[in-house]
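All protein chains but one are shown at their positions in the complex.
We call the chains A, B and C, going by the order they appear; numbering starts again at 1 in every chain.
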């Protein structure tokens, strides 16, 4: 598998390199950048010295489309929408890590993203790459819209219950917490160490772009789906997402039934671990492609608290992108991703 | 004001010393401990060298009750229940920072705490020291049950809405996040730096002791109060609580109405700041007695997201205890507490 | 004491406000800024809401020089050099927190700072404000060059030994570690949370601007002073400096003699605490004006390891600046600074 990464200077791009390095089918990794072409990637990331020697190349869709088997687009918003048509003319499979192709309806995209939606045919063609639930479509896809970090944790946490019709679809409240790498590589006042350290923040309350992405999938899974409340928080750590989800049970299921529902749903999926001995911490999946889930049914309130944790840069970005490339190429789904979490 | 602190070796006790040191009415601060009597407190806390020279004294209720104006009980669960009768025979005002006297019904206390409740007369006599809302009773109280850290942040955040009847009382979901000092001074696997750092945890889901404390107050304020969902999380920071509260609006109020409701409620209360320019971060109240609050009404879901932040050791423990002592003594409520947060 | 702060939007400026708020002699605190004039300071620092209501004013040297008793200059490099002449025509005492007036020789300043030195008469007039050792000159000074954060910790740690002639003056090696607030409020790649967290960095090896400041004082204190090795490091914490200093003993002194030398030197200085029970941690002085020192003499190598810790924003900046203002005004040296460290 010859691989190209467009936008390799961001955290998603550099994480792709880290993971693809262990992938036995990968024979080549090339990196592309619009702004830093001709530069060695080690100027930006000295930790790659002597390990990854690629030089950033100018983006050329023809080259990308023909010389590579998989092209990962890890560029800022809007770039993938511009490049995709050209890329699709070639033979390469495309996995886009931005939000350009995730939202099916242009109106909704434009409302939440505040910018022009990608061309309709591209949005239509793109398959939403939630690996565990869309593997059929992913297998034959040419263009993958890789899920956002929050939606990955949240949708994996909600899917079994929502598909089963076990929850009141108007009751969904999602309180999510992320480490700072989710905010990207560019320094800002919000993620300035002196002010982020020893602090907990909340942001984009009721207006985060991942909201329509979550709602779109829920609506596909369950006709009764209403709007969700989704609240992102920033935690003083670099990696990790914990999504704490509150849902009202439609009744009948005991705590053990709930747990069994989840165990059954993910039994054959190696990267989703329904926990046996209690709730997971984010560090327990750090550096790995796992999504760990546990839940508690509370008879007092008839609510279920579902918790799911991921490493936002792995299962929430680069890891799931590779997982999708594996599925598209017919490789073992765990190929190149079979890491034990880095703990502690 | 001559002050005694029982249990001065815990974080609550040492924070009392830090704050009382700036209190202009305090003429004496004595410290007491059952386990480390005769020891200098600087053995446990070297940062007190040359500043606080008190030696830990053996606990003697007669001495405490007669030689001091205020006795702060900052001891482990059950100690206050044992000492209070004796202390109440004297003239000292008592502020208990443990949970011994917070819950009125013995049955509920015993269910959530898993141990015997304090004698009924003590529980009855104790006034719940939520300073901003119970100042009338606090003024004439002899024994204060100082609120828990979580309930302080949560109740200050919910009070205006709940008292106004503006929320569906069966809809209350509280997602709370705390720094590690809430877990106290004893080292444990959970708060071991190597495993707590760069991690986010969730604990005591649907079984935290502060749940009945919150529900008791809500029921006092609003007859329709049902059980709440309350979920505590541990964040890799030492100080700070952020409570994110989700409530269903009973309707009619716009975002601005909601904000005005809160501004009006806390206008005359110097330690509760309804924020003007967006949601607060925990660091913005660190080291201070402030509780900062902001909210957002979401028309899509008809829910209000209310956020309140405190320093768990100040407004959530020692600071509110002193605030209550000020009220009991007729001092200015801000006396000894008028600190600007330590930022950054 | 009417106080003006020029450059109040930086960390030094906002820390001055925090501390001056507790100062009993302060009747007014006004803030000035070249870039954000007319803005409320709470726009930059929401934690000041309802506490400090000052609006940033345009810098006007005439107003500053006449309407205030003390002017703290907490502006970027070069600003103080421009303002000082005008300010000195008035009656206000001036304390400059920048490096503009610290270095006596223009040639040395220009070599290390890479920019033009302040006018010679200003550099000559300025008194170096190392409060504990220069209090005589400070008392009658009109213009104080407040010491850098590193030099404060380092010079307080070296002074007793160097003045006593107890160390080989060519043997001085200083390994210093700072929290990130020393790098200021502007976000940068170096202090971006995602990359600074869970990491330790080293910077400006053998080329940090504080080197000549340290050497200048050592040369004043001891004729044999040679160049020092000074290495700054960045630690993933917001506040705090630890300086670990290695010196070769000229012989004769035992470990106890060494300790006694330090105890004697600082006996009458309330803000320097020679520790009794071992080495200090940075957190044990956090938020306070203390400098804590301890040392160990190693007979195997004939070296002494001297450790000194401060809060870089307090004793290393705003706290010492106020301490100097106290001395200049004849107030008690601890006025407004008598805080117990915020621990934990």
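In this section, contacts are C-beta pairs under 8 Å (C-beta built on N, C-alpha and C of every residue); 3 or more make two chains touch, one makes a residue touch a chain.
Remember, it's a predicted structure, so these values are computed and weren't measured experimentally.
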{"item": "Which of B:17, B:196 or B:318 contacts the chain that the document leaves out", "value": "B:196"}
{"item": "Identified contact with the non-displayed chain, of C:1, C:117 or C:307", "value": "C:307"}
{"item": "Hidden-chain contact residue, picked from the options A:175, A:215 or A:284", "value": "A:284"}
{"item": "Residue, one of A:74, A:238, A:305 or A:326, that touches the chain absent here", "value": "A:238"}
{"item": "Where the unshown chain meets subunit A, residue by residue", "value": "11, 14, 17-18, 21-22, 42-43, 45-52, 181, 197-198, 238-239, 270, 273, 275-278, 280, 283-285, 287, 292, 338-344"}
{"item": "Subunit C, residues in touch with the chain not shown (by the definition above)", "value": "173, 175, 177, 179, 194-195, 197-203, 205-206, 226-229, 231, 233, 235-240, 242, 244, 246, 279, 281-284, 286, 296, 298, 300-301, 303, 305, 307, 309, 343-344"}
{"item": "For subunit B, residues in touch with the removed chain", "value": "11, 179-181, 183, 185, 187-189, 191-198, 236-238"}
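Following the convention adopted for this analysis, only the chains that are shown with their structure count from here on.
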{"item": "Angle (degrees, nearest 5) of the CA superposition of subunit B onto subunit C", "value": "180"}
{"item": "From subunit A, the most remote chain by mean C-alpha position", "value": "C"}
{"item": "Chain whose Cα centroid lies nearest the overall Cα centroid", "value": "B"}
{"item": "Centroid spacing, where centroids are CA-atom means, of subunit A and subunit C in whole angstrom", "value": "46"}
{"item": "Distance from subunit B to subunit A - Cα centre to Cα centre, in angstrom", "value": "39"}
{"item": "For subunit A, residues contacting two or more additional chains", "value": "179, 194-195, 197-198, 236-238"}
